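Here the complex is missing a single protein chain, while all its other protein chains stay put.
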């Protein structure tokens, strides 16, 4: 009885699937899905070659500091970094005093309350503060940015596929470019609208953010590194990789120790297994 | 045909399944090593599980508080907070200082002079945690009109500990004086605690 019911149920599901299959195939023939510009012109990110990539990756502290400088002078005007605290900067090689100074001199102040009147006010940042957001809330951020919301950058390197390389490619020297002629010829209706910018590394090809890095030397590095367009892009990608995964170095170190330890355990366990079973065929 | 149960498999002695016969000490070393190694691993993995309960980095970072003391008149006190604990900042009157200095130190449960509990030249500024050293209640006496207790300092309503004008324990079950945290005067009107 169970088997007869099962065969009937199985036949029912298969019949409905066959109907669905018929529908899919006939639609695919009569009305094939149109090709899309995203599908054809979207590019995979270029490799930024960061030192943090790979099993033994470590951050290049000078590079991350340069990236922080790019973030501070370029990105921070619109993008928040709300899960990162000033005190975290000590991890990339700033001294406690330098961190205090960076927090104190940060252009955007932290919201607070006037102790006398109770009205909303701001105060200077201290090391234990998170990075303050440039806009009070989402509405303000959209209003100031042509109704586009600049995403928080704390986790951007983990929130995009191949995030570090994505950031590098997006703001690097070949990210923003004129819309290719063959794209316009093939998909005339996908002309980049006013207020958006063509960028083949962006998922739908048209990004609201105006080109953030435009000229070599836009940032003057204090360590003497020549600030080419790609250098700045690479450095800010390194910084944002660190903000997304600040514990990467501790993780790699702990991982190396754990794997070695477990490997030794595997050999010992194998030896014990052989020893226990030495007289039993199995 | 004979059943399998009747046969002893060639070259095998079922007794081996039950007891060790070959030189157990040397051959079992590998078993002991594997078990010991597993034990070490288990202990190592417990460490992060215990350590996660310690204060996290954001809690440790909020370790200093700035306090504006310009508006505290002599005889008044304010309650602030330091590491989520109440903090009493009190501007002592000359009479209160004199009362504190008049006490013979060797009669105290926790012998300390007012000088030792304040900064040089700022003897009128008594800055202590508002946490009774008995069981952690907040003593009265910092707020306007609160019971300052029999010694004119602070009085803990939970179990009746009384502190004098230097915040020293004088009566009741508390074992120690009110704790004086680390602090420094940034200027005459601003103090950084922690």
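Each chain carries a letter (A and B) given by its place in the written order, and its residues are counted from 1.
Following the convention adopted for this analysis, a contact is a pair of C-beta atoms (placed from the backbone, for glycine too) under 8 Å apart; a residue touches a chain by one contact, two chains touch by 3 or more.
Here is the rule we use: contacts and distances are computed from a predicted model.
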{"item": "Chain excluded from display, named as in UniProt, from \"NADH-quinone oxidoreductase subunit H\", \"Sugar ABC transporter ATP-binding protein\", \"Sulfate transport system permease protein CysT\" or \"Cytochrome b\"", "value": "\"Cytochrome b\""}
{"item": "Sole contact to the chain not displayed, among A:16, A:77, A:107 or A:139", "value": "A:16"}
{"item": "Hidden-chain contact residue, picked from the options A:7, A:107 or A:120", "value": "A:7"}
{"item": "Interface with the unshown chain - residue positions in chain A", "value": "2-3, 6-7, 9-11, 13-25, 27-28, 32-33, 55, 83-84, 88, 151-152, 154-155, 158-161, 163, 203, 244, 246-247, 250-252, 254-256, 258-259, 262-263, 265-266, 269-270, 272-273, 275-277, 280-282"}
{"item": "Those residues of chain B which, in the complete complex, touch the missing chain", "value": "1-5, 8-10, 14, 17-18, 31, 34, 38, 48-49, 51-54, 56-59"}
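Just so we're on the same page, only the chains that are shown with their structure count from here on.
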{"item": "Length of the line joining the C-alpha centres of chain A and chain B, rounded to whole Å", "value": "40"}
{"item": "Touching residues on chain A, where the partner in the complex is chain B", "value": "85, 87, 115, 126-128, 261-262, 264-265, 268-269, 271-272, 275-276, 278-281"}
{"item": "Parts of chain B lying in touch with chain A, wherever the complex brings them together", "value": "9, 12-13, 16-17, 22, 27-28, 30-31, 33-35, 37-38, 41, 44, 57-58, 61-64, 68"}
